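Left out: one protein chain. Kept in place: all the others.
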Amino acid sequence: MSSEFGKLLRVSVFGQSHGDAVGVLVDGFPAGEAVDLPALQAFLNRRRPGKDPLSTPRQERDEPRFLSGLVGGVTCGAPLCAVMENTGQYSGDYAVLADTPRPGHADYTARVKWGACADLRGGGHSSGRLTAPLCVAGGIALQILARRGIFVGAHLASVGAEQDTAFPLLPDAALFAAVAAKDFPVLSDEAGARMRAAIAHTREEGDSLGGIIECAAVGLPAGLGSPMFGGVENRLAAALFGIPAVKGVEFGAGFAAARSCGSENNDAFTIRDGAIVTKTNHAGGSLGGIATGMPVVLRVAVKPTPSIAKPQQTVSLSTREDTELRIRGRHDPCIAHRAVPVVEAITALVVLDLLLEQYGTDLKSWKLEGNGHGIIGDPGKD
Amino acid sequence: MSSEFGKLLRVSVFGQSHGDAVGVLVDGFPAGEAVDLPALQAFLNRRRPGKDPLSTPRQERDEPRFLSGLVGGVTCGAPLCAVMENTGQYSGDYAVLADTPRPGHADYTARVKWGACADLRGGGHSSGRLTAPLCVAGGIALQILARRGIFVGAHLASVGAEQDTAFPLLPDAALFAAVAAKDFPVLSDEAGARMRAAIAHTREEGDSLGGIIECAAVGLPAGLGSPMFGGVENRLAAALFGIPAVKGVEFGAGFAAARSCGSENNDAFTIRDGAIVTKTNHAGGSLGGIATGMPVVLRVAVKPTPSIAKPQQTVSLSTREDTELRIRGRHDPCIAHRAVPVVEAITALVVLDLLLEQYGTDLKSWKLEGNGHGIIGDPGKD
Amino acid sequence: MSSEFGKLLRVSVFGQSHGDAVGVLVDGFPAGEAVDLPALQAFLNRRRPGKDPLSTPRQERDEPRFLSGLVGGVTCGAPLCAVMENTGQYSGDYAVLADTPRPGHADYTARVKWGACADLRGGGHSSGRLTAPLCVAGGIALQILARRGIFVGAHLASVGAEQDTAFPLLPDAALFAAVAAKDFPVLSDEAGARMRAAIAHTREEGDSLGGIIECAAVGLPAGLGSPMFGGVENRLAAALFGIPAVKGVEFGAGFAAARSCGSENNDAFTIRDGAIVTKTNHAGGSLGGIATGMPVVLRVAVKPTPSIAKPQQTVSLSTREDTELRIRGRHDPCIAHRAVPVVEAITALVVLDLLLEQYGTDLKSWKLEGNGHGIIGDPGKD
Partner (left out) sequence: MSSEFGKLLRVSVFGQSHGDAVGVLVDGFPAGEAVDLPALQAFLNRRRPGKDPLSTPRQERDEPRFLSGLVGGVTCGAPLCAVMENTGQYSGDYAVLADTPRPGHADYTARVKWGACADLRGGGHSSGRLTAPLCVAGGIALQILARRGIFVGAHLASVGAEQDTAFPLLPDAALFAAVAAKDFPVLSDEAGARMRAAIAHTREEGDSLGGIIECAAVGLPAGLGSPMFGGVENRLAAALFGIPAVKGVEFGAGFAAARSCGSENNDAFTIRDGAIVTKTNHAGGSLGGIATGMPVVLRVAVKPTPSIAKPQQTVSLSTREDTELRIRGRHDPCIAHRAVPVVEAITALVVLDLLLEQYGTDLKSWKLEGNGHGIIGDPGKD
């Protein structure tokens, strides 16, 4: 009952995988922002299934129709609603799945929560399909941020045991664009090749793999955020856990920090080009929930796709006995690479929300002068 | 500006480390709940500093005074406010720190955010001191939950490289009570001894260590929570990142799931004692944001205490030059063990909030019959 | 930026008068509720324009398409989105109006708020057209409530100087149904005839009239609501002021109470049929923000339609000079009678939200046994 997030930028998603349409409603986009529709579509295509042999062959064009909020391609201040009709869905397996919940899926919990009326077809409202409209909202947020010198980018940090290199200390817009332009969103193409081979291998075995996504947001002014429960980390984490299959979120050194000592983990302050920065960024750009001005860096753990070809044990809800389940059809053997733009979308939406809170929903009052390196804000000048 | 969390159970904390008092306001505790004050004080004492050689010697009695919401030791339905006067603080080092922000602390970000008026003494509002009133709120929530067969417990899973054993598949109230009764909150006392030695060693070196806390909540009815952004994981993560020094949160297998394959990570459903359960719990008790009825299991990464005796590099805000900082006084060489009850407190508050949303703020309508094993809810009977 | 309301039942509307579509997103309808679509359409028709000579001739069929949340006519627990395509709009007058804001309309304020990108055509997002999707949401809420013995009904209490009789002390579902079945929603048809004559007269003069709507909700359990800022009155008022043209909201005796003395205004408690009731209901069913169990009775002031044929003075935004405005086209000479079902819709949504908070979003736990008279709840039995 809370398919929504955001404080001043309210983002709500709706739709079920095999319903008429999925969509997103955003209440709070500033007025007067032009939406570059081809660029938005290019962003959506990064998430779209069916484009390569590593993904589900379900074909969807994922083209949003804007019902409101956009006049002549420019936001008008009223809530923006975009819908994507569902096509290509096939609900044939539904009857079986309704009685034998798929391990690792939300079939069972949705069934308990909503009873026999739950729409379980294709994962219903819990389907990864819902991330398509999220990317519509996030893609617009990315454009609004970029105009103000704030950039968000992500890459696939690992698949199974195969690891990409990590972002450098100061990733920038050019690096993000380079990754976004690739078929497979990695920094090291060599690592990417190993990951793709691992995915191809697991598919042949009728199995699936998880992965980790690293995301960075640069250009955030120091001082953004709040202490305690409304900070940069709290709000990003709350939203990121809304992406299906996410089971962990960490900032900066994250869990590795827990295995290190303070003299290693503390980021020394220094002056660079007249600005206060840190020499390292184990904090991931956030201290006490408030942005330091260094890149906000986070990592998201995506579990292996639960739909696998191998037979699995489950129960029959009607007979209350153990039974074996064989999931038919072709499924993504890994969804982590397709989730990369989704993580960017969510991150952009949360960052824009934080900025609206700090600088106002009336963007004429904003005085941001981003440099794309995330070094803004200066306590010596206030 | 958001030192608060919760939907129907609204928890707000206030106070600065060296101000008059810290406190908590809880709007939404159900009426008619007796508070066992000695049990609450015992819970608070688990967090209290100065009780052993591994902690800061700052002496505080941490005894709450209830200004409202409690009549004759029983909640009356009105908002509950508890305050703890600050004693024992010493702000002598303040002037230096205001000009030379401590690496890894929120001094710098608070200074940028609030300007010269920020209260940085002892960490101000970002101090770990604020977790004391959080434990007052959480300790009451733990009592309310326990009456309904829902139990929350945590242990220190690791300090630096030293690891405790993990919770069993079905931890129970007795196990939680056993850990809570220990001076050092671990399952394996042998592991605990190694951890303590590691902490003592790092203190001698003028350094500090991080750690990981594992927490479990058992007895949650299946079906609790929401899809997408209002689910079990979203709300727990958002609140847990409010604990100072937390840099990562994962559920179930968490980041390890990202390195595994689906056939390993999926939890097979089966029937046990007539109830639907899973054989493993890599999902950490949550699928699609909704409770499965298995224990909710989460892990929290706590970074090493940033205050260390070793000299560190920072900048002078006034001269805008690099400078060396030496932090005087004795500080906790590790705060992870003291954060164990704080994680329990936050988890209990979020779980109670989820229950209020599901079953109503009018507890007379609740029909929970917890068995302490977290196996409630049955889709076959609705 | 807040075209939404509700705590657990989140209602968001979107669309502009001359955009592609208007719609509503409801996150929080309980699962398993059948929607009687013909009954819903009959409810929507009560608001629809173009059905009699007293309304604008704009023809719209106002038939919602459900994009999500409804499977086989039954709510499935996922967010419900309904859209109504806009047809029949004609934006010819737009260029003139954009420069010369209409007195009493939101043209000017929308223009200031959102700048030149604001969609002012036909009132944009501030148009009464947005009440159509609100009635979709409210119409479903009315059906959910009715199944639990809770009924909401309204009538046109006055138009200009012409007054209808007031609701009796205990209005019931039959009375509400009788009013809803009328072409003109009044209790006294004689008063209705006078009102219609007044409206016809004002239309001939190129003018418009305001009116007052009285609404009652019966069957609410005593104890519903909250003290201070989250109570029955706060939440109803906040939502009712979202209806375009509403300028006042009062409960029970309302402003008349301010002119009376305590011995008149206090409602004496008494026992009737074994239940505790009040002899009068000047409190309008709410004391301290909490329902008494007597009918919640409220009155809403609707200002005269600002679009009138008479020439009016305004300014030219481009020349910054005074100018005369003549609004062409036919407009509703009174919208108060069409707002009657909108007030019912809003009231039903708020009441359902309050019930979800009190008794839980899991309706299986509800124990309401409504009697249609609003007399539930008994402090002597708890």
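Points to keep in mind about this one:
Labels for the chains are A, B and C, by order of writing; each one numbers its residues from 1.
FYI, a contact is a pair of C-beta atoms (placed from the backbone, for glycine too) under 8 Å apart; a residue touches a chain by one contact, two chains touch by 3 or more.
Note that the structure is predicted; figures quoted are calculated from it, not measured.
Shown as candidates are C:Val26, C:Val218 or C:Ala291; the residue that touches the absent chain is C:Ala291. Only one of the listed residues, C:Cys81, C:Val296 or C:Ala336, touches the absent chain: C:Ala336. The chain not shown here touches chain A at positions 7-8, 78, 223, 227, 357-362, 364-367, 382.
Even with one chain removed from view, chain B keeps its contact list with that chain: residues 1-4, 8, 10, 12-16, 19-23, 25, 27-28, 31-32, 65-69, 71, 74-81, 83, 110, 113-119, 124-125, 361-362.
Chain C meets the missing chain through residues 1-5, 13, 101, 103-106, 108-113, 115-116, 125-126, 130, 158, 160-161, 202, 207-212, 222-223, 225-231, 233-235, 237-239, 241-242, 244, 246-255, 257-271, 274, 276, 278-279, 282-284, 286-293, 299, 301-308, 310, 312-315, 317-318, 320-322, 336, 357, 377-380, 382.
Here, only the chains that are shown with their structure count from here on.
Centroid distances from chain B, each centroid being the mean of CA atoms, peak for C.
Averaging Cα coordinates per chain places chain B and chain C 44 Å apart. Separation between the centroids of chain A and chain C, computed from CA atoms only, is 38 Å.
Residue positions 223, 227, 357, 382 of chain B are each in touch with at least two other chains.
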